[in-house]
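Heads up, one of the protein chains got dropped from this complex, but the rest are sitting where they should.
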Amino acid sequence: MGNHSDGSPNHSGTVATAGQNEVEKFQDPGIPPHRLRLADTDPKAAKRAERQVAILFGSSVVGTVIFLVAYFAIDLGPDSTIATIRLQNALLGIGTAFAMLGIGTGIVHWAKALMPDHEVSEERHAIRTEEDRQAAVRIVDDIVEETGIKRRPLIRNTLLGAVALAPLPALAVFGDLGPRPDDKLAHTMWAPQEGKLKRLTRDPDGTPIKASDVTIGSAFHVIPEGLNELHEGKLNEKAKAVVLLMRLNPESLKPSAGREDWSYNGIVAYSKICTHVGCPVALYEQQTHHLLCPCHQSTFDLTQECKVIFGPASRPLPQLPIAVDAEGYLVATSDFKEPVGPSYWERDEHERNINS
Amino acid sequence: MKALSQKRRHPLAAIALLLMGLLLTGGLYAVATTVNEAKASTTSFSANDTEEGGKLFAANCATCHGMGASGTKDGPSLVGVGAAAVDFQVGTGRMPMQMNGPQAYKKPAQFNDEQTHQLSAYVASLGPGPSIPEEGLLDAQGNAAEGGELFRVNCAMCHNAAAAGGALTRGKFAPALADVSEKHIYEAMVTGPQNMPVFNDANVSPEGKRDIITFLKQIEANGSPGGADLGALGPVSEGLFVWIAGLGVIIAFTIWLTSRTS
Partner (left out) sequence: MSATSTANAPAFVAKTKGGRITDFVDQRVGGSGILREFGRKVFPDHWSFMFGEVALYSFVILLLSGTFLTFFFDPSMAETHYDGSYTPLKNVEMSVAYSSSLDISFDVRGGLFMRQVHHWAALLFVASVSVHMLRVFFTGAFRKPRELNWVVGGVLLILSMAAGFTGYSLPDDLLSGNGLRIIDGVIKSIPVIGTYISFFLFGGEFPGTVIISRLYMLHILLVPALILLMIVIHLFMVVVHKHTQYPGPGRNDGNVVGYPLGPVYAAKAGGFFFIVFGVIALMAAFFTINPIWNYGPYDPSPVSAGTQPDWYIGWVDGALRLMPGVIGDFHFEYVIFGQVLTLNVLLPALVPAGLVFTILFMYPWIERWITKDDREHHVLDRPRNAPTRTAIGMAGFTFYCVMWAAASSDLIATHFHVALNDVTYWLRALFFIGPVIAFIVTKRVALALQRKDREIALHGRETGRIVRLPHGEFIEVHAPLDDYKRYKLVGFESPVPLPAVPNEHGVVTRKEKRRAALSRWFFEDRVAPASPAELEAAHGHHGQHEAVESAEGQKTLSH
C-alpha cells in the first residue's frame, strides 16, 4: 500500500489524499433518456404481449381446475397407498403452482410489457422539520406544565413506585408453571424398591435379560423393570433411566477403586443420556469400544469407564452397578451413584448427597 | 491408422473412453449380479464344499486372516464367526478388502455364489457360529410397525431413522440400507460386522429381525409420500435445498421482474 498516499491524482488506480474530496467531481448527468420498448412502438408486439398475459391468466384457471380435480377425484380411502398420497400431493401442488404462477407472472408481464415504464423522480422531504420540532416541544412543555408533575414531586414519586411494582403480580402469577426441582433429577427408577433389586429389561418390550444372553460384542438397549407398567410420568422416568448394556472381554475393563463389583463377567451398563445436553448416546462401536453421541459427537471410551475422548461433553457417562440374581437375570444393585444426564447448577450437591 | 490417432486427440475422445469404460464395468457388474441371483443359496454344506472353500481361503484370505483362519495382526481370527459372517462379508463385496482402512467398503462381490458358499462352509467348519438364515425369516412379511419400533431403538442411531446411513468416529460410518438384500440385513444383525454390535437372538428374536426387515423393505418400497426425499437426511438437505433451489428460483424471478422488457 506504499503508494496509496502519494497524492498524484493523475496516476490511475492509486489513491489520493484528503484534498481529493474537494477536487471537482463528475456532474450528475441526470436520469438516462427513456428507451421505448417494442410494445410501445409496434402495435403487433403490444397485441402479442396482451395475448401472452391472457394465456398466463388462462393457465391459472387450468391450475385451479387441476387442484379441484385432484382434491375430489383422488380417494384416500382404505385402498389408497403411499403412491396415491404422493400423486395427490403432487397434483395439488402443481395445481396451486399453476394457479398462482399464472396470475403472478401474468400481472408482472402485463406491468413490464404494457404499463408505462418511465422512471420518475420524486423529491424526498425532511423526516422532521425544525418548525415541527419547536411546535412539539411547546406542546410537551404545555402538557407537562398542565399536569403539574414537576411541581408535585409527591405525585410523581408515588406514581413511579406504583408503576414499578405493579408488574410483579403478572410475574408471580406464572409461579405454578412447574414444580420446584428439589432433588428429582438425582434419582431414577433403578433404586431398589422395598429391598427388591430392579431387573434390566429390553427396550421396548420390557422382558428381562439373562447374563448369558449378552454375548461379547452385543449391545442391549435397556429400561428398568416396571417402566412399561407406569401410568404416569413414564417418559419422564424413561428419560433418566435408559441404559446401554454391553459385554467386553473382562480384561479390557479396568475398573477404578470402588467400582470393582459394578460389572459382571465383562458386562457393563452405562447411562444412555449424554452428559453434554442429554441426547441418547446410543452408537456403540463394538471393536473400538467407543460410544458416540449422534447429536454433538461426544465420544466416550468404554474401556476407560466412559471417559470423554472427543467432543463437547466434559464428564464420563454414569455407570449403573449391576449383578446377577438367583435366576440368572441381570439386576441393578443400586441406583446410579450420581445424577444422570446434562449437568445443572445443583448437580454436584446432589451427587454428594447420594454418596453420603 | 492416421485417422485413428487424429481421433484420439479429439476433445470428446476422453469422454467417449470414459463412457466405454463405465459401460463395460456396469455391464460386467450386471452380468455378475444376475449370475448371483440365478443360484439359490442352500444352507447345507457338503464335505466337498468345505474342502474347496479351504483352498479358496488359503489362496485369497489367509494373507490377512492367517492359515487356518487363526488371525494375524492384519485381520481377526475367523474361528467361530460362522457361515453368516462369511456370507455377508464376501457376498456384499466387503471382503476381501481393497486396502486396510477404517472400514471395509461395499463393492461388487469378488466371488460368485458358489465360491461364497464354499468359503462359508470352510469357515463354518472351524467352529460353531451364526449360520446363514432360513428363507422363512427373510420373506419381509412380518409386522412392519413392531419392526419399526425395534429399528428405532436398536438401529436408527447409527443407520438413521429412514435407514439413510450415518457417521461414526474417525472415518467409520454406518451404511445406508436401501438395496441391501434381506439375507444380508439378517446376517449383519446376527454377526455384527466390523464395528456394528451383535444382535443375537436373545437380544432381538428371529421374529423381531424378520419384523425389522419387513419395516425396511416396506419403507423402501413405499418411498416418500411427499415427493423426492432429498436423501432422507433431514433438516440439512432441506436447508440446502431451500437456500439453493428455493431462493435460486425466487432470485431468478426477481431478476426477471425488475429487468426492462426489450
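Residue numbering begins at 1 within each chain, and the chains themselves are lettered A and B in the order written.
Assume a contact is a pair of C-beta atoms (placed from the backbone, for glycine too) under 8 Å apart; a residue touches a chain by one contact, two chains touch by 3 or more.
Computed from a prediction, not measured in an experiment: that's the story for all the values here.
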item: Given A:N157, A:N265 or A:S314, the one touching the chain that is not displayed; value: A:S314
item: Omitted-chain contact residue, chosen from A:L38, A:V62, A:L101 or A:I216; value: A:L101
item: Candidates B:A47, B:M99 or B:A228 - the one touching the absent chain; value: B:A228
item: Those residues of subunit B which, in the complete complex, touch the missing chain; value: 102, 144-145, 147-149, 152-153, 156-162, 164-171, 173-174, 215, 218-219, 222, 224-230, 232-236, 238-243, 245-247, 249-251, 253-255, 257-258
item: Contact set of subunit A toward the excluded chain (per top definition); value: 1, 4, 9-10, 12-18, 20-21, 23-26, 28-32, 71, 74, 76, 78, 80, 85, 88-94, 96-108, 110-112, 115-117, 119-124, 127, 174, 177-181, 184-185, 203-204, 221, 223, 233-236, 238-240, 242, 272-280, 282-283, 294-298, 308, 310-315, 341-349, 352
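Here is the rule we use: only the chains that are shown with their structure count from here on.
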item: Centre-to-centre distance between subunit B and subunit A (centres being mean Cα positions), rounded to whole Å; value: 33
item: Footprint of subunit B on subunit A - complex, ascending; value: 35, 37-39, 81-83, 85-86, 89-90, 93, 108, 112-113, 117, 202-204, 209-210, 212-221, 246, 280, 282-288, 290, 292, 294, 297, 299, 310
item: Touch list for subunit B against partner subunit A, complex; value: 149-150, 153-154, 157-158, 166, 168-170, 172, 192, 194-200, 202-203, 222-227, 256-257, 259-262
